[in-house]
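A protein chain is absent from this complex, but the other protein chains hold their places.
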Amino acid sequence: MSKIIQLEQAISLINSGSSVLFGGFLSVGCAERIIDALVKKGTKDLTMIVIATDYDNKGVGKLITNRQVNKVIASHIGTNKATQTQMNDGSLKVTLTPQGTLLEQIRAAGSGLGGVLTETGLGTVVAEGKQIVNVDGRDYLLEKPIGADIALIKAYKADEKGNLVYSKTARNSNPIMAMAAKKTIVEVDEIVPVGELDPEQIITPGVFVDYLVPA
Amino acid sequence: MSKIIQLEQAISLINSGSSVLFGGFLSVGCAERIIDALVKKGTKDLTMIVIATDYDNKGVGKLITNRQVNKVIASHIGTNKATQTQMNDGSLKVTLTPQGTLLEQIRAAGSGLGGVLTETGLGTVVAEGKQIVNVDGRDYLLEKPIGADIALIKAYKADEKGNLVYSKTARNSNPIMAMAAKKTIVEVDEIVPVGELDPEQIITPGVFVDYLVPA
Amino acid sequence: MDKALIKKKIGIRIAQELSDGDFVNLGIGLPTEVANHIPEEIEVFFQSENGIMGVGAAPKPGSEDKDLINAGGGYITVKRGASYFDTCLSFAIIRGGHIDMTVLGALQVDQHGNLANWMIPGKLVPGMGGAMDLVTGAKRVIIAMEHCDKYGKAKILKSCTLPLTAKGQVSLIVTDKAVMEITGQGLLLKEIAAGTTIEELKACTEADLLIPDHLPTFGD
Partner (left out) sequence: MDKALIKKKIGIRIAQELSDGDFVNLGIGLPTEVANHIPEEIEVFFQSENGIMGVGAAPKPGSEDKDLINAGGGYITVKRGASYFDTCLSFAIIRGGHIDMTVLGALQVDQHGNLANWMIPGKLVPGMGGAMDLVTGAKRVIIAMEHCDKYGKAKILKSCTLPLTAKGQVSLIVTDKAVMEITGQGLLLKEIAAGTTIEELKACTEADLLIPDHLPTFGD
């Protein structure tokens, strides 16, 4: 069973209204070709879950500039003017979440946990509307899992079974987001035959990967 | 600042009454030389946190056979008769925890989380005495962090800064336990100069490691 | 019937439940037999919870690697395309619903899909190891066991009496005598072993069985 598909197939898996986990950080380690194809196709009403909304014309930001996103969950939007403009004019719903919390929420979804407790955000606006759980005399925020329909991942190398290797800081959120979607699609620079990757070297095992899109 | 110490120094860091996280699984990936030295020294009243209590004469089991442990938190004790005998005669307090839960509890301690929610153990004796948290209509067990005074880790290679690489399934619980102790001591087969390990290859960054004990 | 033949019959039948590309976790003991009967036209990956996906065959005597074992402590080899990871990620895979099927033994299983396979109070307390996470997290939980215990007593009950491993998580039970599915209506008899009569089956099954009009056989 091959996991390799072409770009058009990958795009056809993402519907209007889909929630999408986008790996990458400030456009590094981001599935840029898939994003470009999504922009071209114009798929609308996406929910974007990402560490940062990158730049107006680079990374995930292009989807916001093109008004294909109506909800964002992110920790940082400061590098992308379009996000802020659309948030202010009310056309884009933005939830800002501390980065470590967001990653734990995604990991929880991928790991079958019902949530995690953290002190991050206690006593700040982040705590508003959230359940506080006291454990042995200390308060914690209960942070719920965040999964999605699709994860768009960027890897450096993959074997045909979907085992993934990343490059330097382009690893970032990719291994976590790869765990937490119904379908995980990976844009990959190089696909090698099974057996060519050292089992010690694999960061994301193929069990998390549904589709590979060659560069 | 060198992290390399000798076996005697390592042993002197572990006091009677210390809680110790033991990496390894069925004695594979277990800091056997440090355990042998602990047996020789006879340090008493240890709390042992480990996936399984290994065998009567191999792995962490030797410390139980030698009656140096008065409390065990583990997921499996079936391969070690001494554990069961001492549990039945009341000299050893044993808490049995599902393996995935135990690992998440240790990870939570190392990661600064106040706990995690899991469905594992719901409706079983594991749930007894534990807080149940309802999230969006589903019940979960609240599992608290488990850290310790000391973690005893076994690595295959380390550089002088404490960056670690493991061997095959001897990796097991070691990277998680390395995160969760006040002092992490690593028994390592080979110590290489800084810069010799590829930054991509490192599984446990040196930030988690306090001491290296060469083989 | 010979134990080895019983094992083989159960292993062959469960192997038919597999699909190409499945990720599977086999418990120790009888369940490992499934690995010997994978249909040739499909490829499956076996996980061992101590931190590997892609367990291969047992090594030849003399070529064991001390750092390469499975969850039962036995030496293994790795398959092409295997990967190593820490046990915390291993259980993230399990609990997160990424394992298509787990096959486990049972002390008792009941018609509500409850399973008891980790302890007998006052007698045997090995610990649950990874069983509770596996049963809770895997997409499909299949029980592989002999239909009755060594005294001929029923292990498939109306309600488990031993401490549970998990509540309501079992999908399918495959024994030397029958294949049974836990459904919303109750325990459905799907297939009966060739040479076994419904009366024999009922006599050693405490659970209520839903018996369909058409009942295929297996294991002939």
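Letters A, B and C mark the chains as written, and numbering starts fresh at 1 in each.
One rule holds for everything that comes next: a residue touches a chain if its C-beta (ideal position, glycine included) is under 8 Å from a C-beta of that chain, and two chains touch if they have at least 3 such contacts.
These figures come from a predicted structure and were not determined experimentally.
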Chains in view touching the one left out: A, B
Which residue of A:Lys44, A:His76, A:Lys144 or A:Lys183 touches the chain not shown here: A:His76
Touching residue (missing chain; options A:Ile11, A:Leu63, A:Ile176 or A:Val213): A:Ile176
Contacting the left-out chain in the complete assembly, out of B:Glu32, B:Asp159 or B:Glu187: B:Asp159
Touching residues on chain B - with respect to the absent chain: 1, 107, 109-113, 159-161, 163, 179, 194-195, 199-200, 202, 205-208
Hidden partner chain, residues of chain A it touches: 25-26, 28-29, 51-52, 74-79, 84, 87, 96, 98-101, 103-104, 106-107, 118-126, 156, 166-176, 203
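One rule holds in what follows: only the chains that are shown with their structure count from here on.
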Arrangement of touching chains [line / ring / star / complete / other]: complete
Interface hub residues of chain A, defined as touching at least two other chains: 111-113, 199-200
In chain C, residues with contacts to at least two other chains: 52, 78, 84-85, 91-92, 94-95, 136-137
